[in-house]
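Structure first, then comments.
Entry: chain A
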Amino acid sequence: MQYLNELKEKIKENLPELDMVVGWEQGFDSLRASPLFMRTEDDVDKMIWGPLCVHNLATYLPSLKGKKVGVVVKGCDSRSVIQLLQEKLIKRDDIMVFGLPCTGVVSLRKIQDNLGSLDYIESTEVDGDSLNITVDGTNHAFKLEDVAANKCSRCQYHNALLSDVFIGDPITEEAEDEYTDVDEFEDMSLEDRMAFWVSNMSRCVSCYACRNACPMCVCRDHCVAQSRDPHWITQEDTVQNKWFFQMIHSMHLAGRCTECGECERACPVGLPLLLLKRKMNKEIKELFAYKAGTLIDAKTPLLSFKVEEDNINERGW
Partner candidate 1 sequence: MNTIRLNTACDADFINQVEKESEQDMSLCYQCGNCTAGCPYTTFYDLPVNQVMRLVQVGQREQVLSCKSLWLCASCESCTTRCPNDIDVARIMDVLRHMSRRAGHATERRVKIFWDAFLSSVERHGRVHEMGLMATYMTKTGRMFTDIDLGMHLIPNGKLSLKPHTMIGKKEVSEIFKRFNEERSS
Partner candidate 2 sequence: MSSSLSYAYYPGCSGQGTSIEYEQSSQAVCKALGITLQEIPDWSCCGSTPAHTVDHTLSAALSARNLGQAEGMIVNGVITPCPSCLTNLKTASHRMKDETFRAKTNALLEKPVNNTLPIMSVLQVIYEQVGPEKLKEKVVRPLTGMKLAPYYGCIMNRPPDVMDFDDCENPIAMDRLMEALGIEITPFPLKVECCGASYGVARKDIVMHLSGKLLDAAEDCGAEAMVTACPLCQMNLDLRQGQINSANKTNHAMPIFYYTQLIGMALGLDEADLGMKKLCVDPGKAFRKMEARKAEALEESVVRRSGN
Partner candidate 3 sequence: MSADSGKELRIVGFLCNWCSYGGADTAGVGRFQQPTDLRIIRVPCSGRVDPLFVLKSLVNGADGVLVSGCHPRDCHYSEGNYYARRRLEVLKRFLPVLGIDTRRFEYTWVSASEGQKWKTVVEKFTEGIHELGPAPVIDATMIAKAQILAATAL
């Protein structure tokens, strides 16, 4: 709960000028956090901070367009804010960013895999780099490292890249991300890869939670997945349609995805959706030496071009 008091103080200090500040509070049990929209000082007192604060709150910003909003961000979340600003989907003057250094957040799915069920959590305590969860009177101790989200182990942006107020001491270490997970996946045969997606997508329930959780998905009510004009996806409940929706999502995120992993986290059936976006990012990085959500003034690669491309060679047809 490091820095929490300082954070609360800063928010209270700035609250008068803001319509609201978005942070986290405890959810329906002690393990789960949920977004908190703070309008009063009392609201601020409900706020929590720590490895359980998983949600990327930047997701709420586009829908709060027009309001003065404060937002609390981890390093990874801040990239979404930057990307939104770059695409002019939110206005810099309208937002106030409270940045924090983050050592990692938990993956509820990993904890669930260990505990079997998350329905009967009695208490949760974070103590240094360990996590103690009591279920049914039994205490389960985890090392945070072991139950951290995958994105945390390769985190290169522990500190918020953009902030009006930064609380705490910046973390200096940063990991490398060589996209080894993508490479490993692609070591499988083509047939196996396709089978992987076909079997996974056959579990999809078309709830669009992945899309709703995505900070960069800004079409919302006008998502092409649910429109007849244009009519990209038919009404039939087919694997092709579900899979194709994920392709649409990936293409729409090409050069924009900040890899916050909300899509994957939000998926009720646990589909590995981030893999597709990471593949896309890997290629974008190789082709254009570009990473989304790191520079406000940059231009998204697919909305620009060079007459002579550095890394695209004609294949001699």
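Criterion applied: all candidates are chains of the complex that A comes from, given by their letters.
We adopt the following convention: a contact is a pair of C-beta atoms (placed from the backbone, for glycine too) under 8 Å apart; a residue touches a chain by one contact, two chains touch by 3 or more; residues count from 1.
All values reported here derive from a predicted model rather than from experimental measurement.
Note on chain A: across 1, 2 or 3, the candidate touching it in the complex is 3; the others do not touch it there. On the side of chain A, the complex with candidate 3 involves touching residues 182, 185-186, 190-200, 202, 232, 239-240, 243-244, 247-248, 250-251, 254-255, 275-276, 279-280, 283-284, 286-288, 301-307, 309, 312, 314-315, 317.
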